[in-house]
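Of the protein chains in this complex, all but one are displayed in their positions.
Here is chain A:
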Amino acid sequence: MAGYILRRLLQAIPVLLGTTFLIYFMVFAMPGDPVVALFGDKTPPPQVLEAVRERYNLDKPFIVQYLLFLGGIFRGDFGVSFSGEPVSDILARTFPVTLQLAAIATVFLAVGGILVGLISGLRKGGIFDASALVVSLILISLPIFVVAFTAQYIFGVQLGWFRTTVGSGAPIQDLILPAMVLATGSFAQIVRLTRASVIETDGQDFVRTAASKGLSRRRIVPVHILRNSLIPVVTYIAVDFGVLMVGATVTEGIFNVPGVGRTLYQAIIRGEGPTVVSFVTVMVLIYLIVNLLVDLLYAVLDPRIRYVK
């Protein structure tokens, strides 16, 4: 088991190198001069431009820039943003917010999605099932910004249940509405996946055998149906974590959440290579860790899976 985890962590190294290189290259290849853009309408003196370029290593060839950046990361130095703030400070400020947002969203989509999917699957063809299918289809079809604006309007403006924007230093309950918006698409997917999985498991021979042993339905559902049905769902939640991070960019923008998504978006617009790559690196790292955890959870759920070496 320990060997397996070590191997997976070692595998993360080439993945991280590859992603940072690609992202760095893409930011480098973006059209326009980020330094000129920094000054907006004003035309700064060439010496100033030169100084800024030198400070951010923008005067050097691409590969040198990349290697310098990489070297910095190994020393724990993520560089400095155009606003002069160390990137590590920005990371420390924004990541907790987004992680909270993602955690609330994941809890909501996992617990809610599995519950609705389970009931749907067990009462296949009933009214609950039919409504759940229609609602989930609508939720899947809607782009996240439509859901976000609608939710903001209905629950924030009309009903006044939540504050429409979050802002920095806001209490955690303010994150509930953005988190639910963030979760909608995946929630609907989980409902459908769980439903299908439950229906399939319910038809398995061992479920009938469990009943023939004299077990009550109340025991069969959680023990023999739900656990087996969760195996594909758990995998999906892990893969979906990436989708969640993409969605966070939009959701954080709309609800003005001071998290990773909003900061990353701004950094991309400004062409701030080090900031973008640092953020993406951390995101990739989190994604890899989440997937590793899910693979381990998979082995807990399904004893047939054993990780050797």
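Here is the rule we use: contacts are C-beta pairs under 8 Å (C-beta built on N, C-alpha and C of every residue); 3 or more make two chains touch, one makes a residue touch a chain; residues count from 1.
By definition in this document, contacts and distances are computed from a predicted model.
For the chain that is left out, the UniProt protein name among "2-oxoacid:acceptor oxidoreductase subunit alpha", "Threonine synthase", "Cytochrome c oxidase subunit 3" or "ABC transporter ATP-binding protein" is "ABC transporter ATP-binding protein". Of the options A:S83, A:S131, A:T150 or A:T209, the residue whose C-beta touches the omitted chain is A:T209. Contact with the chain not shown here comes from a single listed residue; of A:D77, A:E200 or A:D302, that residue is A:D302. Although one chain is not displayed, its contacts with chain A can still be listed: residues 203-206, 208-217, 219, 223-224, 227-228, 231, 301-304, 308.
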